[in-house]
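One protein chain is absent from this view; the other protein chains keep their places.
Read from first to last, the chains carry the letters A, B and C; within each, the first residue is number 1.
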Amino acid sequence: MNELSPHIPDLDLITLYSEKGTTLFSRISPWTKALMLVLIILFVSIDKSLILAVCLYLIVLALYRLSCLPIKKLFQWYMMPFIFVLSLVLILMWNEPGNPIFSLSVPYFSLTLTDNGLLLLLTLLFKSLATVTYSLFFLMTTKYNYFSAMIYRVFPSPIDQIFLMSYRFIFMTLKMVDSMIKALRSRGGGLLKSTRRQSKMFAEVFALTMIRSYDRADRVNKAMEARGFNGKYVAATRIPGIGFGEYFTMLVAATMAIYLIWFVKLPF
Amino acid sequence: MAHIHLPDGAFSIQWIITWWIIAIIILGLCLYWLKKVKKIDNKKITLAAMLTAASFAIFQINIPLFGGVHMNLTPLIGMLAGPAIGAIIVLIVNIFSAAIGHGGWGMIGANLLVNVTEVTVAYGIYKALGKINLDTFSKAGIGTITGVLFGNITMILIILISGIQGVNQDIPNTLYGLSLLAAVNMGVAIIEAFITGYVVSYIKRVRPDMLAEVTPVAATAK
Amino acid sequence: MTISQQKRNEHACNICAADANELIHVDCASHIYPDGSLGIHGMCFRVLEKEIVALCGPNGSGKSTLIEHLNGLLRPTSGSVTVMGKNIDLSHADIWRDVGVVFQRSDDQLFAPTVLDDVMFGPINMGISVEQARTEAMGALKAVGAENLSDKMPGYLSGGQKRLVCIAGVLAMKPRVIAMDEPTSDLDSLHAEIVENIILNLKKNHGISIVVATHDLDMAARISDRVCIVKDGSIIAEGKPSSIFYDKNLIEMSGLRQPKVVQIYEGITKNLGIVMENYPITADELVKTIAPMIRQN
Partner (left out) sequence: MTISQQKRNEHACNICAADANELIHVDCASHIYPDGSLGIHGMCFRVLEKEIVALCGPNGSGKSTLIEHLNGLLRPTSGSVTVMGKNIDLSHADIWRDVGVVFQRSDDQLFAPTVLDDVMFGPINMGISVEQARTEAMGALKAVGAENLSDKMPGYLSGGQKRLVCIAGVLAMKPRVIAMDEPTSDLDSLHAEIVENIILNLKKNHGISIVVATHDLDMAARISDRVCIVKDGSIIAEGKPSSIFYDKNLIEMSGLRQPKVVQIYEGITKNLGIVMENYPITADELVKTIAPMIRQN
C-alpha cells in the first residue's frame, strides 16, 4: 500500500511474513502466544521499574529478531506509538517532584524536568514499545486463518461475525483506497494546494470509501444469502493446541516475572 | 477518535480491569439491545463489518496537512451506524489498532469508553439537530466537534481518576497538563469536523439512504 | 434459420409451461428498482435440465437482474419465478440450495478469511456437520482444480484463481443450476479457457444446468446450447447459437456485434456473393466450412 503512510504497519507485509514464516515461533500454538500477550500486558501494568521494562523490551526484541522479521520496518512503525506516549507524557513529565535536571522559566511560567519526570517518560516508552513489538511479533508469526479461528472462538455473536468479515474486508478496502489515491495523484491531486482544497479532496475520498463500502456490503451480503447465510458463519481452521513445553515455558516466565516484580529491589 | 490512544503501561492494573469491566457492560447492553430489541439482520452485520474496515483504512491515510494528519472519523461512524453498532465497530477498530501498536491492549477498555462517547454524542447531536433548519455540513460539523469535545472530557476524567503510573503530581497540575493536551486535540477536531461535514454532505447528496440512522425521514422519502 | 422470436404478450410463457424437464421458469417477470429504474420487464425465461444457456445483451440490459431473480435474491415486482416447481414467493427459503450464483465480481463473493472457510460456507448453511462440509468443500475445490489453494487467503489469489474458488463455493452446495455473471470478463485467454472447460464439464459430468451472462458472444457461441438475447429488460430472441448469431439485424438492433467467426464467414460469403449453407459458430467449424470451399473450387 505504497500510497499510505510508511510509518503505519503494512497489513500486506505483515500477512506475508505470517504466511511464509518457518521459524519455531511460527510453529508454536497461537494460544500460547495469546496467553503470553496477556502475561506481558499484566507485567507492564504492574511493573514500576525502568530496568525491568527495558529488560522486557530487549527480550521481546530478541524474539522478534529470532523470527527473522524486519527490524528496520519495526523502527519505522514505532513512530505512532512514540507519538502517543510523547503526547501523553511530554506534558505530564514536567514539574514532577524530584531532583531537577533542567529548568526553564519564562515570566508567569516555569518548567522543571526532574529525574522522576525523565524516568516516567522512559519507563512508559519502553513498556509501550515492548507490547507494540510483541503485538507485531504475534501478528507476523501467526497465520491469518489461525487468527480468524481464534476470533471465532473468543468473541460472542454477532461481534465475531463483524470482526471476521471486517478482517477480510480491510484488505479489500485498503486496496480500494490505495487505487483511489493513486488515481488522484495521477491527475496532480497529491500535491499540497490550499488547505481547504486539500481537505475537500480527502473528504471526497473518505465519502467515496464509505459509500463504496456500503455498496459492497450490499453485494457481499447478496452473495452470502445466495449461499444460505442465516446469520452465522463458521471459521473451521483447527488451531494447534498448547504443548507441554509451552505450558512449562509460560509457567517459568510467569514465576520469574512475579519474583522480579515483588522480590527484587531495583534502583529504578 | 480523540487522536490519542493510551499506550500499555500507562494505567495500573486495578484501573485497567475497572475500565474493561465498564466497557464490557456497555458492550453487553449494546448486544442485548441489538439482538432482542432491534433484531439486527444479516445485512446490518455485513454493513458493520464494511464500516469497520473503512474506518480502519481511512485512519491509514496520511493527509499532508501540517506535516501529516490521520483521521479516524469516529463521529462519522456514529452518524452512519448509530451508537449500538457503533460501539461494536469502535471495539474492533481498537483491537486492530492495538494489534499494530496504536494504543495498548490493556487500554482498549478505556479507549473504548472515549470512543463510545464520541460515537454517541455525535449521533445524538446530529439527530437532535435534524429538526432545526441547518445545512448538513453544519449539522455534521457541530456533531463532530461536540462528539470529540465530550470524548476529550471523558478521556481527561478517565486519566484523572486512574492516574498515570509514575506520575506523582497533584490534581491541578495534572489537570493543567491534560487540558493542554485536550486543546491540541480540539485543534485536530476542527479539521475532523470540516472533513466530516464534507463527507456527510457528499453522502447526503449521493446516497441519502446511508444516513437513515440519523434522518429516518430522508430514508422513507426516497 | 428459425428464431423463436417471442412476442411481448402475456401468453408467451404459457406455451412452454408444460415442459417436464424444466428447472426454472420465469413467467413474465418485471422488476423495478427502488429508485424507479427498470431492471427487467416482462421477462420470460426458462432453464431446462442439463443445458447451458447464454444470456447476451448490452450493458444495463438486465442480465444481472435476471440472474438475481433465479435464486430469490430479488423478487419480481410483477410476474412470477418458479424454481423446481416451487414458486419463489411462497417457498423461498430453500431456493438457494437449488440454484447457485457466481457473481460478476469475485471479490464480493469471497468474504471468508481462507479459501476453505469460504467454500465450506454454503455446505455448513445447508445444515451438515463441519467435517462433512470440509469433505464437500475439498471435493468442489478438486473439481475446479484448485485444491492446493485451500489454506490461502482469498485476497492474495490471482483473478483467475479467485474465479475458480467462487465456482467451487457454489459447486460445494451441489445445486441443480448454476448461474454465472460474466465469468470470464477479467480473465486472460488461458484462464478464460479453463473456466469454459469447467462450465462444459459441470454440465457433462455433474449434470448441472448452467446460465451464463456474458458480453463475449464468441464464448457464448462456443459453449451454449441456447442463446437468449436480452434487451431493455426482456428476452427479445432465443434459439440455437447458429441461428441467433447469424441474424445480423437482430444482433445489431440489440446493441451488440456478431461474434468474430460469424462476421468473417458472412464477410466471405458476401464478398463472393454466394449463399450461406452452413452456419459455423466456432473457429473450428469455420475452418471446416471454408477449407473445402477453397479446395473443391
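Everything that follows uses one rule, which is that a contact is a pair of C-beta atoms (placed from the backbone, for glycine too) under 8 Å apart; a residue touches a chain by one contact, two chains touch by 3 or more.
Bear in mind that the values here come from a model prediction, so they are computed numbers and not experimental data.
Undergrad: Considering the full assembly, with which of the depicted chains is the omitted chain in contact?
TA: A, B, C
Undergrad: For the chain not shown, which residue from C:21, C:189 or C:249 touches it across the whole complex?
TA: Hidden-chain contact among the options goes to C:189.
Undergrad: What residue numbers in chain C mark contact with the hidden partner chain?
TA: Output for chain C: 57-60, 158-160, 182, 185-191, 193, 215, 217-218, 255-257, 260-261, 263-264, 267-268, 271-272, 283-284, 286-288, 290-291, 293-295, 297.
Undergrad: On chain B, where is the contact patch with the chain that was removed from view?
TA: Its contact residues with the unshown chain are 202, 205-207.
Undergrad: By the contact criterion defined above, which parts of chain A meet the unshown chain? Give residue numbers in ascending order.
TA: Contacting residues on chain A, toward the hidden partner: 1-2, 10, 12-13, 16, 176, 179-180, 182-189, 191, 193, 204-205, 208, 211-212.
Quick note on the criterion: only the chains that are shown with their structure count from here on.
Undergrad: Could you put a whole-Å number on the gap between the CA centroids of chain A and chain B?
TA: The answer is 19 Å.
Undergrad: With centres defined as the mean C-alpha position, give me the chain A-chain C separation in Å.
TA: Chain centres of chain A and chain C, defined by C-alpha means, are spaced 46 Å apart.
Undergrad: Could you say which residues in chain B touch two or more other chains, in rising order?
TA: None at all.
Undergrad: Mind pulling the chain A residues that touch 2 or more other chains?
TA: Residue numbers touching two or more other chains: 164-165, 169, 172, 216, 220, 224-225, 229-230.
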